[in-house]
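Not every chain of the complex is shown here; the ones you see sit where they belong.
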Amino acid sequence: MGSSFGRLFKLTTWGESHGPALGVVIEGCPAGLALDVVDIQYELDRRRVGQSAVTSPRNETDRATILSGVFEGLTTGAPISIITYNKDVDSSKYDDLRDVFRPGHADYTYWAKYGHRDHRGGGRSSARETWGRVAAGAVARKILATVGTEVYGFTRELGGISMETFDRDQIEKNVVRCPDARAAAKMVAAIEDAKASFDSLGGVVEVRATGVPVGLGEPTFDKLDALIGQAMLSIPATKGVEIGEGFAVVRSTGSRANDAFYADEGRVRTRSNNAGGTLGGISSGEELVVRVAVKPTSSVARSQETVDIALQPRTIHVEGRHDPSVCPRAVPVAEAMLAIVLADLLLLNRAARLDWDPGR
Amino acid sequence: MGSSFGRLFKLTTWGESHGPALGVVIEGCPAGLALDVVDIQYELDRRRVGQSAVTSPRNETDRATILSGVFEGLTTGAPISIITYNKDVDSSKYDDLRDVFRPGHADYTYWAKYGHRDHRGGGRSSARETWGRVAAGAVARKILATVGTEVYGFTRELGGISMETFDRDQIEKNVVRCPDARAAAKMVAAIEDAKASFDSLGGVVEVRATGVPVGLGEPTFDKLDALIGQAMLSIPATKGVEIGEGFAVVRSTGSRANDAFYADEGRVRTRSNNAGGTLGGISSGEELVVRVAVKPTSSVARSQETVDIALQPRTIHVEGRHDPSVCPRAVPVAEAMLAIVLADLLLLNRAARLDWDPGR
């Protein structure tokens, strides 16, 4: 269970890291949406490994094919099935890992839960599963674009280095996706150092949405915040999520933390945006701001203490082709998840009131 | 939509702050569980307002009545309906708030989403809704107790004051629920200061679970972490959630952050617990550690800039009986949500493998 996400706009991902293929099935995409595989491939290419010196050298072309749900360039309302075939699979390096649990990985817990597991490349627990999320996210973005909502993200902090300036145009110009070019250069250096010492780094990814309609979020358990919480913490290697000022706001006071309302051109706006675009679990129309804590990559080529399935002590050394920091590639994944949450809530919101007006 | 939570152990809460009653319906509680209303009332009393000088002076007896699903002291497998009647309701103070949006509250977003709202005491968006969660959480705890799992929580930080020592026995001995008696005294003083200056404070609530079976969590979207993310961020006034070392781990490295495995008395254990009890979204058997950022209470008795439903500027002054910090009362709510997530995943886990053994 658990491979599906969403209420009306619902995706199901399937596939293992070293299986023959991976894919996603999207249910509930409205009919009449212009959709081309190029839209999807663009986002997948942003997620792809082998993009730079700071990501894994594996060569996955990640080519997407749409198998259903689109006819003559428009969605039909039927499930959209998107697939990619695994090509550059070398499972031999995993033979030694068959019976031993890599620290920080899901090897032990999958073994304990299921009894039987595909250990090759992490199997189902591999971050390769996020391929389908990014593909579905591309579809969600197309839905959001029809109401003027846009999602973007970046690396805010990496290896202890924080961005100090913000220039959105810089984001895709550096390999760590940092909006501060100087900080980006330091982050790249930090990653190279970590790689040289067979270690890895964590960071903070931030995703934002602009042009979000007021009213998205379903009290009380499917609040916008709550679904973002689920969405972000379902991404591999994430350990925390915050909305707006998040953990920092706990040291503020009510009079400072509250965002004052004012009216501007017939719209209700807030003077500040400490809340990060939600109030009572519903979007307020202000920019949506979400931050995600990404732990250092667990695969490090150092000797580590562990045990095997016979509970015997073992020392392992995780070889393989791994990202020394997953932040740059986590950016498009986190963006995709935010887009999926918003598209789902946008459709759900059509049922919130009797007199719902699509033009509102 | 959104008033239900859970897959097999599923609760639906209903009711408004100033309506005639509030309640919860729990579906999927297994038959044969010993359940008495006293078990539920105990937890509700921990959540209740009016417990101390640092919480709201309202007098809600919060008395629970079980209306279905229990026969001769045992659950029957049928839905368990639990109700409480609102008694100490004074809506007159809210008359002035009918058409104006309180900053930091859900007034504006509910109005924008639904068009029509019960403004009295926050209506459906009131934290009073959490009554049903705590009631359901008490049932979830009973299920967890059958496998030796226990959930507890405390205030880790409040108004900028952090706990420095940990003594679990202290938690329920002070009104802020802090495991460090000295820090607790400072927190109480800080709350009194805030109250005197008509302001409010935020903090960090931590919840833990011990004796968690290995294997809880459903990859990939219903990971234990992901459901905790949804559960915690569905609690009013929360702005962030982290598992284990959470946001702090982003400044570590893979070699330090990984928890080494070893075998102890036939069980796989980890030397450290940076991961906070989950690996790959599945419980590892180590203590589950969750932290929640709670914002300062939005209701402050100071003049605040806002607008009304006609988008005219207004200045408001939120009177009423409010907690200057909701952390102490958020503790039992966060505990309840964690218990609910774990009970649900415990039942789901029975279907994870063909040879599932309830005694394992």
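We just call them A and B in the order they show up, numbering each chain from 1.
Keep in mind that, in the parts below, contacts are C-beta pairs under 8 Å (C-beta built on N, C-alpha and C of every residue); 3 or more make two chains touch, one makes a residue touch a chain.
Keep in mind that this is a model prediction, so the values were computed, not measured.
*Asks:* All chains share one sequence here; work out the copy total for the full complex from the 2 shown.
*Replies:* Taking the entire complex into account, the copy number is 4.
Please note the rule applied: only the chains that are shown with their structure count from here on.
*Asks:* From the mean C-alpha coordinate of subunit A to that of subunit B, what's the distance rounded to whole Å?
*Replies:* 26
*Asks:* How about subunit A: which of its residues touch subunit B in the complex?
*Replies:* Per the touch definition, subunit A meets subunit B at residues 1-5, 7, 13, 101, 103-110, 112-116, 124-125, 129, 157, 159-160, 194, 198-204, 214-215, 217-223, 225-234, 236, 238-247, 249-263, 266, 268, 270-271, 275-276, 278-285, 293-300, 302, 304-307, 311-313, 348-349, 351-353, 355.
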